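Here the complex is missing a single protein chain, while all its other protein chains stay put.
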Amino acid sequence: MFLSLMIFIPLLGMVVVLLLPRDQEELARRVTLGFTLIPLLLAVVLFMQYDRSASDLQFDFDTVWIKAFDIHYHIGINGISVTLLLLTALLGPICVLASWRNIEKGVKAYLALFLLLETGMIGFFCAQDLFLFYVFFEVTLLPMYFLIGIWGGPRREYAAIKFFLYTLFGGVLMLIAIIAVYIKGGTFDIPTLIDLASREGHPLADRTFQIWAFLGFFIGFAVKVPIFPFHTWLPDAHVEAPTAISVILAGILLKMGTYGLVLINFAMLPKGMELFCNGEGRWGNAFAVLGFVNIVYGSLCALAQKDFKKLVAYSSIAHMGFVILGLAARNESGMNGAILQMFNHGVISAMLFLLVGVVYDRAHHREIGGFGGLGSRMPIYTGITTVAFMASLGLPGLSGFVGEALSLLGAYDKFPKLTILSTIGIVIGAAYFLWTLQRVFLGQLNPKYADMPEINRREIVTLVPLGILTIVLGIWPSFAMDMFNEAVKGLIAPLG
Amino acid sequence: MNDLTPYLVISTTLFCLGIFAVLTRRNAISILMGIELILNACNLNFAAFSRFVTPPDDISGQIISIFGIVLAAAEAAVFLAIILAIYREFSTISPDETDTLKG
Amino acid sequence: MDTLNNVQSIRYFIPELILVAFAAGVIIYDLIGRQEGGRRAAHLSLAGLAAALIAVLLVGAADRSLFLGMVQLDSFAVFFKVIILITTAVTILFSMGSEELDPRTKGEYYALLLAVTLGMFLMASSTHLLMIYLSIETVSLASYILAGFLTHSPRSSEAAFKYIIYGAVASGTMLFGISLIFGLTGTGDVVQVSNVLAELFSSGGGDYQLAVLVSIIFVLAGVGYKIASVPFHMWSPDVYEGAPIPITAFLSVASKSAGFALFIRLFYSGFGSANVIESVDWSLLLAVVAALTMTVGNLAALPQQNVKRLLAYSSIAHGGYVLMGGVLLTAEGVHAILFYLIIYLFMNLGAFFVVILIAERIGSETIDGYRGLVTRAPLVAISMGIFLFSLTGIPPLSGFIGKWLLFKAVLTEEFYWLAIVGLLNSVVSLYYYVRIVKAMFLDSSDEPNPVSFSIGSRALLVVFVVPTIILGLYWTPVYQLSKASLGKILG
Partner (left out) sequence: MSVVVLFSIILLCPLAAFSVFSLLSLAGRNSPRQDLISTAAMLIAFVCSLLLFVTANPENPDHQTLTWLPLESVDFSMGFYFDSVTAVMLLVVTIVSSLVHIFSIGYMHGDPRYPRFFAFLSLFSFSMLFLVVSDNLLGIYIGWELVGLCSYLLIGFWFEKKSAADACKKAFLTTRVGDVGMFIGMMMLFAKFQTLALYGEDGIFAAVSDLGAGDLTWLSIAGVLIFCGAVGKSAQVPLHTWLPDAMEGPTPVSALIHAATMVAAGVYLAARMFPLLTPDSSLVIAYIGGITALIAATIAIVRFDIKRVLAYSTISQLGYMMLAIGAGSYVAGLFHLTTHAFFKALLFLGSGSVIHAFHASHQAHSHHDENGHSRGSEAPFASFGIDPAQDMRHMGGLRRKMPLTFVTMLIATLSISGVPFLFSGFWSKDAILVEVLYRAMSWHSVHHYILFCTAALAAVITAFYMFRLIFMTFFGEPRNREMYDHVHESPKVMTVPLIILAVLSFPIFNTIVNKGFFENYVKTPEQPHVGSPKHAHDSQSQGVLYAQAGLSVAYAAEDAHQHHDDHAAGEHHNPIHDKAHNIVIPLSFVIVILGIGLSALFYYWKKISAEAVAAKFRPIYNLFWNKYYFDEFYNGAIVAFTVASSRLFGLFDLRVIDGIVNGIGFTVRELFSRLIGWVDNTFVDGLVNWVAQITLSVGGRIRRVQTGMIQNYLLIILGGLVLLILIFRSL
């Protein structure tokens, strides 16, 4: 019930916002903020209440939805989803604040769609029924399409449709896999399916079937993550989307991909995973190679960017690469690292996009070369940016490092060469962030921005919580890792 | 003559002629004729079959062919009406020139 | 099931009789008082439909073979009759508002609609080759006239012209095929035909193969022309574009449904049942046709600018989706088809209704006419968005559920390639549906002044929107209903 509350309060909020009179924009903003704060509150409670010592589902709620197909409204969370829930709920109000002033047209529609989006995301992380899972997965598409397409930048329409087509393409392949799994397993209940798949002789456990199903799901999620070569929607979408939406995209939507990989491909289709991750045979390195490509390729592209936001977007690709690499390792350190990296990247990339938004709102352009010397003009902003950048390039003591390091340490066990190659990404990461730092903040102050206003309180409020998380998790990762460590153990236990 | 074959040959020929007419004529009326040929080929078939295939007391085939004739007439009527409409709008009844709807 | 003679049959034939009566009544009424633009005529025919509906439900779905095996009365037929009645009623409602129709002739128009309805009733229930042909012809003849009903509209006349030529040839071909079958089996009753064919081949009648194949494919031509499946689809874009929009909507839903009813009856209890020709893989044949149909429909829809024409192609594509259910000749497949038709009814009629509204208020049938609609008429725009996304098959809208059942049916038989083709098609379809959505939501219109619509039309719109959403979230009742409607259709 608790979770359902969390899922549907934003939906309720959407209705309320739509019912508000047309001209009451400020009120609408307040209401939305309220309706996003409630889930945050609940999420915090959840975080406290969650039993860290157990690996099975908690806050489990299961009721029949469609009898004929044995489709259930089954929600529940394990340690992995609870952390991502917290992230989602946290980014909600932050994004509302971030779009407080810079969304002028159709404020109500914007907020309504945003709330719908939040419902979709929260639901996705709670769903324990494959059908429900897919429905929530797709539900996020529509609002996202409109949010990018209506409130986005100059090339918004292209970006929006590209995002939509890519994701739907992945989605339908996933749908085939889902139906196939359902036909073999006879149920949509994810825990049950996982259990069945682990039984030898059960049709679900059949190796060839698992491999094909794996591919279906994998493509579906790979588009979301995004994994090379399905990544090209991301730069466009990120660049065109309004700040808050980029935050959601990078913070949550990408995680939906990796979360799905963990929940379905990893837990439900171990034989498929085995084929692509065991490091032997023709396909043994496929998964890790993809991770490596993401890291290096993403970093390279980032290095090549002149647009501040595009750079951050590509850096996301690189960072998700670490997640993939960590997952490929399939050992405790790798998995924990990957999942921690998911969370951290959610926080850090959110910060980065917010920061880009700050400077964009003031200068109305994002040319890295077009700034310079802001360091002396806006010290606080510079300070926060430095923290975010350092976290993102994996500076120890900040959260980015822990996930990366763990993923790499874990991956080295299985794929030494690839992992060593991947460390190139660390250097390049440092290169492009420092390069940006220098071009934007160091050097003589660009006279054009001699009276650039310093970052204001609202913006600081949006950034500080994330900054705190970054530092706290950098110093004391167990804070988050305790939550999902048990779940991870459960995942890798069958691998021995 | 107590053999089915010639009937079938004739009917098939009629059918093909009909199709041919329908495909090649540049005049709606001739197309209508082609259609009539097709229908009559069918009618002939039914009659012949009911004579040679079905038991003597079963005349359903012939009934069907009568229905066929009736329907052919109805169709012809509608067809002609539509041809009139076409002529009114396009002042031609050549199917080639009535191709505003396409793509 | 018991076969009734003509006299006994009458009482089970009441719905059809009611329709005939009201059709006649409307014409007569129209002759007397045609001054008031056929409103009354419309009400009268609506009443007729209502009466027919009641009759249908009262007569019930007990399995009976009427008129010495000419017509079958069963739950399957009832299901389609209800769908057809609803569609006709909706079409009449559309037409009442429509201004492109000449008020003076509306009476005949409604009468013809009733006649078509009658024909479709028969299509849904006939079990004799002759009956099948007759019903098809009834429907076609009336539809030709309706398609060309717009006096002084070249497009409409042309539509009718093409329609009739195409239809006549197709049905002629079908009739030829029927005649051959009659010759081969010596009977016209579908069930007996299948039995005879079965034993014919069990007693190694290999030399009949070609004849049977040809004749069946000829029959398929007739059916395929009704459900507009490749390669018999080419009439539909032109006719849909030229015909009055209500008729387009009507054809795209009702006559497709009737066509599918006929198709199922013919192939399931007819040729399909005993898989009469071992050497022919019917499933493969139909699968290829289905795949081609949806692909051609979607691809051809991509470049369209005229929304009517776009929807025409889209409905061809949807015909392809539905056909997937029929590929495997399994109960699950048919069930999926019935279910899909219900949902398709709502979303497609809804979409066409929006097209009508826009055509009348903004006077445009092209996508450009829809620019910035969301600011000018939010309700209409949002509803249209919902219909289109539902047609694409995006959860949680009902269209997704429909597709879901179809694909499940296909995958259960492990027809993976067909499922993949179908799903990729739905991705393609997204592209052209979204072009309309983009115009409505993302583009801004040149004239921002809002457009107002009558309460009635808005209410009607909502009537379509609500089920489109609800059935996506909870569809158990409809599912049960369609399941019940399967009846003994599968022998």
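First chain written, first letter: the chains are A, B and C, and each begins at residue 1.
Convention: contacts are C-beta pairs under 8 Å (C-beta built on N, C-alpha and C of every residue); 3 or more make two chains touch, one makes a residue touch a chain.
In this text, all values refer to a predicted model and were calculated from it rather than measured experimentally.
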item: Displayed chains contacted by the hidden chain, counting the whole assembly; value: A, B, C
item: Given C:Arg64, C:Lys81, C:Lys106 or C:Lys162, the one touching the chain that is not displayed; value: C:Lys162
item: Footprint left on subunit C by the chain that the document does not show; value: 161-162, 165-166, 169-170, 173, 210, 213-214, 217-218, 220-221, 230-232, 234-235, 237-238, 279-281, 284-285, 296, 298-304, 428
item: Positions on subunit A where the hidden chain makes contact; value: 166, 228-229, 231-232, 235, 300-301, 303-306, 331-333, 336, 373, 375-376, 379-380, 383, 386, 390, 395-397, 401-402, 405-406, 408-409, 412-413, 416, 419-420, 423-424, 426-428, 430-431, 434-435, 437-438, 441-445, 454, 460, 464, 477-478, 481-482, 485, 489
item: Hidden partner chain, residues of subunit B it touches; value: 19, 22-24, 95-96, 98-103
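One rule holds in what follows: only the chains that are shown with their structure count from here on.
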item: Chain-level touch network, classified as line, ring, star, complete or other; value: line
item: Pair of chains with maximal C-beta contact number; value: B-C
item: Chain at maximum distance from subunit A, centres defined as averaged CA atoms; value: B
item: Centroid spacing, where centroids are CA-atom means, of subunit A and subunit B in whole angstrom; value: 66
item: CA centroid of subunit B to CA centroid of subunit C, Å; value: 26
item: Partner subunit A, residues of subunit C touching it in the complex; value: 389, 394-396, 400, 404, 407-408, 411-412, 416, 419-420, 423-424, 426-427, 430-431, 434, 438, 441-442, 474-476, 479-480, 483
item: Touching residues on subunit A, where the partner in the complex is subunit C; value: 65-68, 134-135, 138-139, 141-142, 145-146, 149-150, 156-157, 160-161, 164-165, 168-169, 172-173, 175-176, 179-180, 182-183
item: Residue ranges of subunit C touching subunit B (in the complex, touch as defined); value: 130, 133-134, 137, 141, 144-145, 148, 151-155, 157-162, 164-165, 168-169, 172-173, 175-176, 178-180, 182-183, 186-188, 237-238, 241-242, 303-304, 309
